[in-house]
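Each chain you see keeps its place in the complex, though not every chain is here.
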Amino acid sequence: MTAPLPASSPTPAAFAPRRRISMTVVGPILALILLAALGAWLNPNFLSAANITNVLARSAFIGIIAVGMTFVITAGGLDLSVGSMAAFIAGLMIMVMNAALPSMGVGIPIVLLGMGAALLAGLLAGLLNGLLITKLGIEAFIVTLGSMGIYRSLVTWLADGGTLSLDFQLRSFYQPIYYGGIFGVSWPIVVFGLVAILGEIVMRSTVFGRWCAAIGSNEQVAKYSSVKVARVRLATYVMLGLLVGLAVIMYVPRLGSASASTGLLWELEAIAAVIIGGTLLKGGFGRVWGTVVGVLILSLIGNILNLTDLVSPYLNGAIQGLIIVLAVILQREGKSGA
Amino acid sequence: ETKTVGVSIPAATHGWAGGMNYFAQEAVKRLEATYPDLDFVLATASDPAKQVNDIEDMVATRNISALVVLPFESEPLTGPVKAVADAGVWVTVVDRGLSVEGIEDLYVAGDNPGFGRVAGEFMAKSLPEGGKIVVLRGIPTTIDNERVEGFQAALEGSGVEILAMEHGNWNRDKAFEVTQDFLSKYPQIDAVWASDDDMSVGALAAIEAAGRKDVKFVLGGAGMKEMIARTRDGDAMIPANVTYPPAMIATAIEVTALGLVSSAPVSGRFVIGSVLVTPENAAQYYYPDSPF
Amino acid sequence: MDEALSAPVLALEGIRRSFGPVEVLHGVDLALRPGRVHALIGENGAGKSTTMKIMAGYQPASAGRLLVGGEEVRFKTMAEAEARGVVMIHQEFNLAEHLTVEQNLFLGRELKRGILLDKAAMRRRTRELLARLDRPLDPDLPVARLSNSDKQMLEIAKALSREARVLIMDEPTAVLTLAETAVLMEQIRALRAAGTAILFTSHKLDEVKALADDLTIMRDGAVVYSGSAEALSPHDMAEAMVGREMSDLFPPKPSLDPAAPLALSVRGLEVPGHASGISFDLRKGEILGVAGLIGAGRTETFEGLCGLRPAHGEIRLFGESVRFRAPSEALAQGVAYLTEDRKTRGLLLAKGMRENLTLQALRKFARILVDRRAEERALDRAVREFDIRAGSRGMLVGNLSGGNQQKLLFAKTLLSEPRVLIADEPTRGVDIGAKQQIYALLRELAAQGLAVVVISSEMQELIGLADRILVMRQGRILGEVAGAEMTEEAVVRYAMGVARHVRPGEIRSEETA
């Protein structure tokens, strides 16, 4: 900041315009605060520890996935398959654990096995998406629309149209991963928090995060700057797959089951959270903390609607839609013409 | 000469539908083995328009002699199914009636208002005057409306108060979250009506996690086997269930097949009533092989 | 000014312009007269492009008056300016890459027959216009497939097609070679004869001398000279621009150490569709120039060499046989390529200077986390060394003036500390003062052992800077000139395909078709 200014530089004042408080930064936070205030005003239980824990814990699945999605979108990609991928991985994990139960018995090893299976499946699913996109050069929208259909079908097929349920005993053993916690904070919240913090650091301060933004901003420039474009882009999909696996690890102990309706529309919710948070859908700029705020906004809307009887439940979707649009309007810099 | 039976049902997007899909496939498998000169076409649809497509395709390309249809929704299917019936194809309608009477040759019906009524009566009977309940509704559809109306009618005058109703979309996760929020909102809830057992799973998990002792029971519905088993085993949280057997599709397919291969009279109306499952009779509603 | 001159068609009076708190134009006066060519010159960031944009309605002025035919106007859109006959060619390309040549040429003013497009007529007009510029491109070719010079010619054709009363051209020759520049000059003279008022800017001062009737020189957003172009020699112009004495543009060439090791040795490099049979050697500490007409395939050859496009052939780097399948592999071995296309391949226009500067060498700034302080220090150094003038430090690179973008690109490429630097049109759009600094820097780096390839369309630059010059034509190396032989005539002879000469021993003979 103490660069000797070139002799011809106009005015020193000019050197701080980025420090100005910007609506793109304040906007999402403001939206979140307004929502929280609304919630507290409508229902005194809103701010109770129990309710806050509920909301945060249930945000964790979409939240963890949305952090990964932030990288994918920042690098100019998109993934529509995460919801059904989650359902498929959950189904697979349950099947693996049930199958191993007779030989391994209930205990930590079988839980670790299940977790390993979920992470591995996530990794492979992300790799598959990523390879089709980077190696074959097919539009990400199409690849992941395809895999969305495929995973959703596969889980229906695995479950024979019904529900795959974790063995009851196993589930009781595994449940604390969702319901338990440390220092009074439940595990999903802890994991979500860690993922978010790590994600923010990676996005902001690592070479990888920079490369993602560069690729999303201008792929050609990235290529000419010796960035391994295909590899970085592939890595974003793999990372997202892994995070889907991680989300599933938190999800399965909650109800111990997976079915064709698991993870329905998670992809839209995750993408919406990313964009509400201020990441550019076209790529080139992403921020993980914004995504976290976006996820919380989306969760809060549902929570508040459940806590009040102001509107007909038929209109919940309309309120949600309105708030999503408003949250984004809030962060405009007052300029128009997208 | 082989005859073809078309079976058109909604896709397995939630537990009950999954069970129904399972029974339909089982019935088709069994009947194909039993009657060598019968051929079956099974199509599952994710929305009413797709279901109409399926039926059109069966008529145009598979030359069906009979159609067994469980309408996704009554209204949109009425016209197309009527066209099929007018073309001389045997029509069996399952579960949801068409909006014009007299189209179908055979009607195997579930009883949605009855489903709600039985549940309501159980609530009225099991709860004291002033008891407070919350309701998890299904996906917004006519079926859900009929069930809820039946339920409310049965509660009338009982003094049991419905604190709130919210859509749980026949989905475990949604029911879990809605129940959590109900529990935050209301300090005293005596019972939960989850109008489907998939939702009971979510509701039970939420109640258990919250450690709330005020909720005395969850009344589900449609007889998921795990829930029936718990009722049978005397679990106080699940004292009863209300049937709405997904296996009714199998009944319909079998009767239709029978009508095609024999001269036995099979046309008419079968109403498969919703009955209350209690610890006493639970064993007879337990189907261990069903996915639901 | 001569009072006998005709009245100005377009004039600026006391024009000021600010971006946020920064004022970049401090009261500019300028008058364009019909039938005269007016040159606007100045250092990078002096405000030439901004002035021009204001004249053509692309940007509003913050204060001051804009007069068309003596009448004060306020252009709210460029369409209004065009309606008044004011047309501008931008410094940066203004073409939609997915659209074809013809579609771009007529964008916004398509010819119609009824409600449908009259494609046949537009195609015909396109051919005519391009033929006038001696550049018969296929009207149906997407612009994305054009080379830079083709794009520039297309821009010129686009402007010519608008039948302007005032034609404003922002560095039209920056990407053109001598031959093309000659064609353009011919067109400009024809327009002048027809009474068009022309304003252009260029950092090639001999062009200015050759073409301009009137001259305005700007420094730091203010006019420092306004008058006849006759009166000043290119050297005077340069001094007036930079505001200091200008010594020799080019650093002295030291004699090469013949024992210096070979840095790069290329044999039989093929770049399918663009070049073949490319063989040459480059010694440590040497600056090798590559000349050729536009379209000679110089860019493609060296992009192929660096793994930026498919290519095969034998490459030895400091004696070791190497193969680059991706630019990252080339960079890992210390071979860096500076692209000729700063806007679409060189810089992230929507990012700041810091992110751009360190992108290529980012690994150097990170152990696990990127060290932002170190990045800032690197930016400080780059700003100082390359005299990058930005209104503010947090400014988006897309808002830097063209020449300052080029300097940043140069700094970015050098930051990766290559052993071999391939610089494609490294001084495009850079003012003469900064050029001098860049030449001196290249020579200094060479003296420290860097091997340099400079691809340039500016003959003077190659002759003044390089130790040797390769001349390419139609994807092949046709000859090499060195020492006293390095004259414009010699290079042009090869480039036009008139002469053919291969130094025995240095380049294996490859038959050309």
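By written order: A, B and C. Residues from 1 in each chain.
Criterion: a contact is a pair of C-beta atoms (placed from the backbone, for glycine too) under 8 Å apart; a residue touches a chain by one contact, two chains touch by 3 or more.
Not measured: the values here are computed from a predicted model.
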item	value
Formula for the whole complex, using the labels of the chains displayed	A x2, B x1, C x1
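One rule holds in what follows: only the chains that are shown with their structure count from here on.
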item	value
Mean-CA-position distance for chain C and chain B (Å)	73
Chain A and chain C: spacing of chain centres that average the CA atoms, whole Å	44
Between chain B and chain A, distance of the C-alpha-averaged centres to the nearest whole Å	34
Overlap residues in chain A, where contacts from two or more other chains coincide	none
Residues of chain C touching at least two other chains	none
Residues of chain A defined as touching chain B within the complex	43, 45-46, 48, 50-51, 54, 58, 156, 159-163, 165, 179, 254-255, 257, 259-262, 264, 302-303, 306-307, 309, 313-314, 316
Residues of chain C that touch chain A when the two form their complex	20-24, 43, 45, 220-221, 308, 326-328, 330-331, 337, 339, 344-351, 355, 359-360, 362-363, 366, 368-370, 372, 376, 379-380, 383-384, 387-394, 412, 416
Of all residues in chain A, those that touch chain C in their complex	1-4, 6, 8-11, 13-18, 201, 205-207, 210-211, 213-214, 217-218, 220-228, 284-285
